[in-house]
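Note that one protein chain is taken out, while the other chains of the complex remain in position.
So, chain A:
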Amino acid sequence: MADPALFEFLHTEMVAELWAQDPDPGPGGQKTSLLVLEGMGFRVGQALGERLPRETLTFREELDILKFLCKDLWVAVFHKQMDSLRTNHQVQAPLRLPGTLLCPQGTYVLQDNSFPLLVRMASGLQYLEEAPKFLAFTCGLLRGTLSTLGVKSLVTASVAALPACKFQVVIQKL
């Protein structure tokens, strides 16, 4: 069916539209466009976070939620599973006061070796500067889904060589 192609085309148009108004914006303008894309992804993620885990049982721990993201969410949106999930827990002390507990921040790295939104563009180092525009929506998507499931997080994406990309999810524990 043509379903995956529809979303890809819509996404390409969204990015093109946001950049068409000002083809070479300064750093300030570019940030706003990235924020708009991320915001859109966030709202979509919130709705998906409500709809997708409908019949699944309650998540027992954070890792279950991340596994759900890699399998069910990725399959629903991109029709493939995430290639690898790695954890990288760091212990960070917020303030150097005597007697404070060190709060562990869970960090997960989700790696996709052939990200569908980037696969059509290039395979290698060409278009490396353009790649972040196409990843902002997906970062918001991950953040939105996590927030509906009760996890506050910060998601950033990095590209070493198209079409492989990594999403770093840092879970903020209050």
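Keep in mind that, in the parts below, a residue touches a chain if its C-beta (ideal position, glycine included) is under 8 Å from a C-beta of that chain, and two chains touch if they have at least 3 such contacts; residues count from 1.
Rule of thumb we're sticking to: contacts and distances are computed from a predicted model.
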*UniProt protein name of the chain not shown, from "Trafficking protein particle complex subunit 2-like protein", "Latexin", "Vacuolar protein sorting-associated protein 16 homolog" or "WD repeat-containing protein 73"*: "Trafficking protein particle complex subunit 2-like protein"
_Given A:46, A:138, A:153 or A:168, the one touching the chain that is not displayed_ = A:46
*In terms of residues, what is the contact footprint of the unshown chain on chain A?*
43, 46-47, 49-51, 53-54, 56-60, 148-150
